[in-house]
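A protein chain is absent from this complex, but the other protein chains hold their places.
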Amino acid sequence: MMMDQMMSSLSPSFAPVWSLALSGGGGGGGEGGSALGVLASLKEVPLSAMVWLIPGLPLLGALLAGLCAVLKVRSKLPAWLMVLCLAGSFAVTFWMYQQVAATGGSTFAVVHLFDWINFNWAPGKAFVANFSLYVDPLTCLWMLFVTGLAACIALYASEYMSHDVGPGYCRFFFAFGLFVFSMACLVMGDNLLLLYLGWEGVGLCSYLLIGYFYQKPSAVAAAKKAFILNRIGDLGLALAIMLIFVKFGTIEYAKLWPMLTQYLQMAAAGQFDQIPTSVQLIAVLLTLAAFGKSAQLPLYVWLPDAMEGPTPVSALIHAATMVTAGVYLIARTLPLFQISVAPLAGLEGTWFGFVSQISALEIVAYGGGLTALLAATIGMAQFDIKRIMAYSTVSQLGFMFAGLGVLASYGAAFHVFTHAFFKATLFLACGAVMHGFAGQLDLRKLSGVMWMKGWLIVGLAMLVGCLNLAGVPFTAGYFSKDVILAEAFSVGHFRPLAWILLFTALLTAYYTFRVFFRVFVGPKHYEPGDELHAHDDHGHDHGHGDKHDHGHDAKGHDAKAHFHPHPPGWAINTVLALLAIASIAAAFAYPTYFVKGLVDTSTAQVAAGAAGHTHVGGATIFGYDPHKAMYYISGIVGAVGIITAFFLHYLGRRTAATSAADNLNLGALQRAAQNKWYVDEFYNFTIRLPLKVLSHIFHMLDKLVVDGLVNLAGLLPRAGGAGLRPSQSGVLHGYAVAMAAGIGVLGLVALLALR
Amino acid sequence: MIEKISTLWPEIALFMTTCVVMLLGLSANLNIRKLCAPVSAAGLIIAGVLAFGTTPENLSSTLPHFAMYGKLLAAVVGLLLLGLLTGVADRQYEALVASGRERFDPIRTVRGEFYAFFLFSITGLMLCAGATNLIWLFLALELVSLPTYVMIALSSGRERAMESAVKYFFLGALGAAIFLFGFVFIYGATGSVELAEITRTFVAQGRDGGINAIGLLGVLLAILGLCFKIAAVPMHLYTPDVYQGAASPVTAMLAFVPKAAGFYSLILILACVGWGGGGGLTVTQSAAGSHGALPSPIGEVLTIIAVLTMTIGNVLAVMQSSVKRVLAYSSIAHSGYMLVALIAGPGPFGTDMPSNGFAAVMMYLLSYGITNVAVFSVLAVLERRQADGTIDEVDGFGEIRGLRKRHTGLAAIFSLGILGLMGFPPLFGFFAKLPLFQSGWAGGHMALVLILGINSAIAAYYYLRLLSAALLDSPEASARNVESFERAPLAGRDMAGYCAVLAMVGLIVLPLFQVSGLQPTRWASDAGEYKAIPGLEPSRNNATTLAPAPQPVPAPEARADSPQAAR
Amino acid sequence: MDTTMTMSMLPTLVLAQGPVPELVPGITLFHYLAVSGIMFVLGLIGFLTRRNLIVMFLCTELMFQAAGIALIAFGRFHLNHTGEAFVIFVLTVAAAEAALALALVVLLFRRKETLDGSVWTSMKG
Partner (left out) sequence: MLLLLILLPLAAAILVPFLGKRQVWGVALLGTLLPLIAGMVIWLSLGIDWRSSNGDISSLNQTIPWMPDLGVTIRLGLDSVSGLLVLLTLILGPIMVLCSKTAITERVRTYYGWILVLQAAMTGVFCARDLIFFYICFEFTLIPMFVLISLYGSTNRKAAAIKFFLYTFTGSIIALAGLVYIAWFHASKTGTWSFDLDVMKTAARSMPASTQWWLFLALMLGFAVKVPLFPLHTWLPLAHTEAPTAGSVVLAGVLLKLGTYAIYALAIPMLPAGAILFTPLLAVLAIIGFVAIGLVCWVQTDVKKLVAYSSVAHLGVCMLGMFALNPTGLQGSILYMINHGLSTGALFLLIGMMYERHHTRSMLEIGGLAKRMPIWATFMVFFAMASVGLPGLNGFVSEFMCLFGAWQASDTWLGSHFVAGTPGYLGPWYAVIAGVGMVVGAMYTLLMVGKVVWGPLKLPHDDHGHGHGDSHGGHDAAHAGSLPADLTGREIITLLPLAGLCLFLGLYPKPVLQAIDQSTQSTHKLILDARQTVRALEGGPIIPPMPASNNAAPADGAEMENAR
């Protein structure tokens, strides 16, 4: 709320800066073009300054929400304002997309807003990181689904959060708007530092929104965990930015790509050993950043916990948009990865010697693949449907990274695109269930929801989402996953990865439909969740997490007897329907090459194209071209998964709590998967606990040794004083003797000095 | 003869005042007896004016203005001390007389004698400043000391005052014997008691290879004996006991007058020896010139004394529970600080204030005198009514605790005084300590300067204890019956109060009034001016550029390889 | 500087100077100084070891007189009268001190009925 006051008071002074003249962008494309033919196709085009509305409108929405909080608005006003702003933002994005499309691709535009961090690191040599927007096809792709989804989800949230109308509601939409603004900065920033601003900004909003139910300790802990794990990744990004600047003298994309020409030529010629290690290290650092934000091994643990936030948040931030920022980062800086394919020579003998054996792209690929598998196995064993979706998100992100790792950035981006829609659909459907059943998410306590009155749209949307996620042929998810799998199989040395991914696809289909079969179809049964009191008359201002220690049980039982699920209202239904349709429609992006067109003409891709895919392709699967064979293979794999789920979780199920799968006793394996392979515990024991111990040791050292030495220094005069006090015996003769002795000693000294 | 007397007008004026005061003190009339203080003050003022007006320049060939300014300092601080001393003598007795329980008996009154002794002591101090001769110096020193023994004993009727007196007297006699023996040997080595003659002889000896052994022995013994006067190690042991036992005003006097006399004498004697390293004089007027250290082993011995004095004084003060003892130990430490400047000597420029150690010492003496009076005035004004109705001095920490709540004005003066002693900027104490640093560096004594710094920090601790006791703590039970003179029935309170205020104003104003005419730095600069004896400058050693080394300039060896006895 | 050499040379400092004859043959300045030094040290030792205030004071007198002897010897050695004049002053001061000392001792004796200096130890530390 003070933010908007601030901004309103500041905006006049900003007015001249926001005169929004188009900046020249340094004409980087031209310079690079002389060196390489491909880069010559990168043209800078003028673009209307209107695009600043894309980040601007969500920010306005956030400020308005803040204002509502200050004015103590107790209605849905902030939600409507937000939906309006986001819709406007989406409209501008669409307009921007059309502008870009009209230029025929391989173009970019830089829109200068105002100077941000801009200083001279040496006389006349500037470090420039401005508030400038960089628009190219990749930007358009990302912003389209970010703003579009955000608008939808805001609408959904207007109903979903309605029990919290008041300050909490305003807070929610403030953070929501701020998130879209940050995401826009992240995607549209014309330099890495502005990307970093968005990067941390989305982290902050994620923190605020995960911790939305702040009275729930688990939510607070989850928020903190998310922020800190993200910070580790952010550190990688910050260091990468520094390294990029010292190596290339710029962090603006438009100027950066031409600087890479020479290295890309070397990469194309296979002379990786000529590329300095420090340049190759950039990609490794960026990978760390991407892994943090996109919840990849080993930093994925925050994402499942992030489900403590309200479901719209999970849908938007933790499924569709923010977590794909890592993918965006790598897609954006792909040229830097391409010159980092070779083993990182030169680090041997340093502390980071172990990295020297692996290349950045391999880290990305295998990191992604392993994350995909691990998360899928955990997802199979969970009972909380939102958590299952969370693990599935982690898993699908793994797919995307694997795609990037095998240099199929189109596949990755396509998967991001389709995943955004179907995963949002899935989450929102789960959210509707949660909303209707008082927070109940346990798939053993819900059954046949789809057949209940008023729940059909939810069920259908869920089905669409599940089909996409499982990769049933001719769905969007099917196509996008295929691209990645095919590319993985076609690169010979990534064969193990390809198999891992394929197996994961099988698991994905299984756990997806496990949820569907258990919750949405089958016998009708429900038990309300533990948020009953939220529907009591006096409890509306408390939020979900407001648990009372006293009297809860009694009240709960009492209320349970009268509980009726309340089906979703028009807003939720509309949004679900819309998104379900969008998920289906996304499939058309494959044959129309919508995404491919955008990705392949994006500047980074063009720049990266200079390096050529010399090592890509060639490998076959079962003697066929993987790109063709994969249509069939993945279709079969998806079907197998669904059928397994059907037998285990649908056929013959009588109650909500049990299913045929209960007869399968996998013992310790199952328990371990249920407990997330004890990764959290492992981290706790290997990192957090030692760190805590270390901190206490430091504290003790600080108190005892450092301060102790200071105190000792303070004690010395006192000890000296205490020690010398007896010399002041008070006896006349004693003094006389001491004086005489002193004279004697000094005489001796004088004699010695003479010698 | 006449020209000798013409240098003594201030002393003569003081002596005459002394006689008058002695007579006044015998009067049966209380009002006439009370005239003692004003008359003494008038005498001091006249003496000061005379000192300023009549003291000839170049009384000493090396220290042209020293006598005048030294006497002036004695008069100024003497005046402040006089204010403080007012009302000390005869308090109990006159209270009895006033209440009619006793009849006045001229034999039992000591008022006249008390003031007279005080004036004698100040006279001695002035004589010290003007001394040109060892005999004169010896007599002056004795004249400073002998009255103080009596004053301690007279200052109060308590047993502690007796104890102070006995310790001070006997140890003082020992000290006197030692510096007398030193003077004798200086005479023996040079054949003269005239300081100018001694200087010349020492310079000549120095050029011939070093001051001879008897001369060195004499100087060393003289220094050690004078250490008693300035309360320096190893002759410092009496200080806390004597200061604690004497009445606070007398303590204030003990902390200044003998110390000043001691430093005057040290300056005079060391000026004879010179800072030429091998003996002789070193002062050159050129900035590029070099100057050396005191001849070995005098320099070494003095350095050790300075370090030990600073450190022992401060360290012992830390653990005290008696305010007066703390101040006594701090007085020891202050002597150590001043010794640093003395060791550094007159510096390369001779006239320039901050690099001239003499000027620094003079300025510090002024600052210390004023500050000291301010602190002791507070202790003097306060007194404690004991359970049996008798009145005692305020001494313990507990008794000044919460002073701020009971006597805000006194607390303010006290804290200003303490901060001044601490050398806290921007009080005078700081501007007096700054030249110590400056001259210390100018003399190249890095270790001494650093030890001075560290000691200032240690000192800050106990000063801070005093400060927080007076300002921040709540009054203790024992402080309940602490009263100030304001409520005490008798005498002298006005003077004591004025004197405290004066001292305080001096503390603040002196450094600030530099802009206008009154400049202690200018004064000290003149006072410490040091001139080489014409024609006796030593050959300069590679004095092209002075590039101060990080290490203190190593004292050139007293290369007195051929031991030359006199002649 | 070689101090031992200086000391060993002292006996050669005869008191016969120019036309002034030696007073006692073979007795040099060194001998007088030795006597003076011994007296001084004796006085010091007495001062340190005796408890009686009067005796202690007498010891300081001894030290003063030791200085006097040295002064006379030096005066003779330098053939001027400064030393002798100095001695007069020393004697005078010693007399003044003696007066003071006796007065003080009387005062103290009245208080504690003892002449022992070591009873005055109420202040210390």
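Note that the chains take the letters A, B and C in the order they are written out, and that residue 1 is the start of every chain.
The rule is simple: a contact is a pair of C-beta atoms (placed from the backbone, for glycine too) under 8 Å apart; a residue touches a chain by one contact, two chains touch by 3 or more.
Since this is a predicted model, take the numbers as computed values, not measurements.
Across the whole complex, the hidden chain's contacts among the shown chains comprise A, B. Among A:W80, A:F114, A:F383 or A:W451, only A:F114 touches the chain left out of the display. Looking at A:P46, A:G104 or A:P276, the residue that reaches the missing chain in the full complex is A:P276. Considering B:Y264, B:F431 or B:Y530, the position touching the chain not shown turns out to be B:F431 (whole complex). Considering the complete assembly, chain B touches the hidden chain via residues 287, 348-349, 352-355, 419, 424-426, 430-431, 434-435, 437-438, 441-442, 446, 449-450, 452-454, 456-457, 460-461, 464-465, 468, 471-472, 511, 514-515, 519, 521-522, 524-525, 545-550. With the whole complex as reference, residues 1-3, 5-7, 9-10, 14, 114-123, 125, 127, 131, 167, 193, 196-197, 199-201, 204, 207-208, 211, 214-217, 219-221, 223-224, 227-228, 231-232, 234-235, 238-239, 242-243, 245-249, 259, 262-263, 266, 273-279, 281, 346-347, 350, 542, 546-549, 691-692, 694-696, 698-699, 702, 706-707, 709-710, 714 of chain A touch the missing chain.
Operating definition for what follows: only the chains that are shown with their structure count from here on.
More contacting C-beta pairs link the chains of B-C than the other of the two pairs B-C and A-B.
Rounded to whole angstrom, the centroid-to-centroid distance between chain A and chain C, based on C-alpha atoms, equals 96 Å. Centre-to-centre spacing of chain B and chain C amounts to 27 Å, using the average Cα coordinate of each chain. Within chain A, the positions touching two or more other chains are listed as 725, 728, 730, 732, 736, 751, 754.
Counting only residues that touch two or more partner chains, chain B has 166-167, 170, 174, 178, 240-241, 558.
The touching residues of chain A, when paired with chain C in their complex, are 725, 728-733, 736-737, 740, 751, 754-755.
Every residue of chain C that touches chain A in the complex is listed here, in rising order: 1, 3, 44, 47-49, 51, 117-118, 120-125. Put simply, chain C touches chain B in their complex at residues 1-3, 5-7, 9-10, 13, 33, 40, 43-44, 47, 53, 56-57, 60, 63-64, 66-67, 70-71, 73-74, 77-78, 80, 82-83, 85-86, 89-90, 93, 96-97, 100-101, 104, 107-108, 111, 117, 120-125.
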